[in-house]
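First, the structure itself, so that you have it in front of you.
Note that this is a trimmed complex: some chains were dropped, and none of the rest were shifted.
Chain naming follows the written order as A, B and C, and within any one chain the residues start at number 1.
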């Protein structure tokens, strides 16, 4: 990666003739847009330092995934997140010698696993057992990106006492991911109880007039509770990534 | 109205020559479909004995409304419900001498008011202050059709404690009407707490992706709580009428 | 379960030093939300005493279903309703020794069957032969929850005489479930003839502009007949459960 200090260094090297003008020119020419990268490498090639890389597994062959993972491993990438990875592909990858920590109920594989230091407090709450796949995708993403995660599953609003019984988890989280299909009311109730940002994830769980998650999506967008925002249907990864970002924010140091 | 016993009587009158065959024929000829009426007169001309009559005020001129009300009054109808009646029309009707009990915040007028014996226990709960117009339409309809009504307003799920603070009202009702716009989650939560039938009424309150009540409607149709059914957007009258019917059900007497 | 009288008892025990303050404190602290539970166990773990339990079979493995059923049986649960249970799974369950009363045309299994005392009178009417699966789900649910059920199938409005020929069933029911796909007009016609609550169930039957049940759903929501409410597309269980609740209502005893 080509950071600001690298440019400065390069210029100094030119100034003191350590590097020729031609060499510097060739380095710089490729730099301008790569350097945008200092802020952020694009999603599919890796997120940012301290965080793992991400591969969207769906629609990729095992050969393609294997190639990317091996390339990353050679560059020292650990804890590479592979989302929407079905069990068959996971088995093939393992058989081919890829070190893979596979989570069947989230369809997520973590390649080249390594210990992760997890900090803060992200709560992942889900309404029903069938929302669990998306909830787990969110939870694992948050963990792999360095956040400590608490799971609170099967706390749909039709049995509000189960949610209220763990109000301590809600009030102590730094960021909450609320996952729900059907009527998608969970984020509204949680948003009314919590004081931290709430990320709502509609799931495609349901039948009839749930329209593949649209009912839940609309319900969440119309939440009367402030502090709630929404990601795409079934987008557990997006929610987990964002929650991790919020959870790990630094405090403001002003005088 | 032409009831079964009237047919029997008519036939007996023919048999004993009190009525000629021709007279009987003419009476019977008009009867077959009028007699369907024994089961039920159609909605806009009156509901059934013991209940008041209903006029849908929107799109009718004051002259039309006055005509219907006076006709009903002559037939002895009291407590005639006029829904969606705006204040201007109500003022005109009153000025023309129609005895009118007008409820501004429900846009409902009750013409030829008379004391009503109210029984049972219908709870009308609404999520926000802006849902109140629909909630009041439901409540007044239930009252005019003979039900005792308890109101529990402004108990949206984003402030769940206000709802839970009155859980006694929820558990003691014979039928609950839950009115909500925006995400429409109130019926789900109430449905999870109540043991009686819950009628959900979506309202067109909201903006943006509430789509004039569609978000609330979908949320309610997808409610995870059993015992919940839904009426049309803003249909307070329909909910009130149905709740009254359920509330006033007789017990089963079987041996 | 922690009921009001338990709290009173606990306080008295504190007052007379039978229980220490600390012990009482710990008991009370966990109580508030557990106690909500007295009102209602959540749907998927069982409805309420006197009624059977329900398992949503779709998306569960036979192993999972078997586990739940065996657990319930140990707790003495009989007539456990398993909805959306396909024939293959039913066969496996039976082979594993689960006592199962399977209804192929409703995709419903009743585990640990036992005689049920059925009271009252719920009419289940359906428009076409293809709506029968949903109608049967509703009918069996109503029966298992203790209601006597009459079936009136294949009485769509395009052949209105077949419906009218059985008007006696319509006028004598305590609650009617009207199931229809396509244009979904059946509940409107029945609602105009019946004097009892009507629960409309749209089905996903149809093609082209039926949009998987949306046409029927909209038709039902817009019913001109009062006394009609609607549940989700194909939600036979919800309709049967609600109808049973309405059917079994007690009368009002007031002085």
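Keep in mind that, in the parts below, contacts are C-beta pairs under 8 Å (C-beta built on N, C-alpha and C of every residue); 3 or more make two chains touch, one makes a residue touch a chain.
As the structure is a computational prediction, the values presented were derived from the model and not from experiment.
*Asks:* Let me spell it out: one sequence, repeated, and 3 copies placed. What is the copy number of the whole complex?
*Replies:* The complex in this structure file totals 8 copies.
Rule of thumb we're sticking to: only the chains that are shown with their structure count from here on.
*Asks:* Between chain B and chain C, what is the gap in Å from one C-alpha centre to the other?
*Replies:* Chain centres of chain B and chain C, defined by C-alpha means, are spaced 25 Å apart.
*Asks:* Where the CA atoms of chain A average out and where those of chain B average out, how many Å apart are those spots?
*Replies:* Centres of chain A and chain B (C-alpha means) sit 50 Å apart.
*Asks:* Report the inter-chain centroid distance for chain A and chain C in whole angstrom, where each centroid is the mean of the CA atoms.
*Replies:* Centres of chain A and chain C (C-alpha means) sit 39 Å apart.
*Asks:* Indicate the residues of chain B shared as contacts by at least two other chains.
*Replies:* 164, 192-193, 221-222, 224-225
*Asks:* Which residues of chain A touch chain B in their complex?
*Replies:* Touching chain B from chain A are residues 127-128, 156-160, 164, 182-185, 188-189, 191-193, 206, 208-211, 214-216, 218-225.
*Asks:* List the residues on chain C that touch chain A in their complex, please.
*Replies:* Against chain A, the touching part of chain C is residues 32-34, 36-37, 42-43, 59, 202, 204, 213-214, 217, 232-235.
*Asks:* Which residues, counting only chain A, touch chain C once they are in their complex?
*Replies:* Those in contact with chain C are residues 130, 158-162, 164-165, 167, 207-210.
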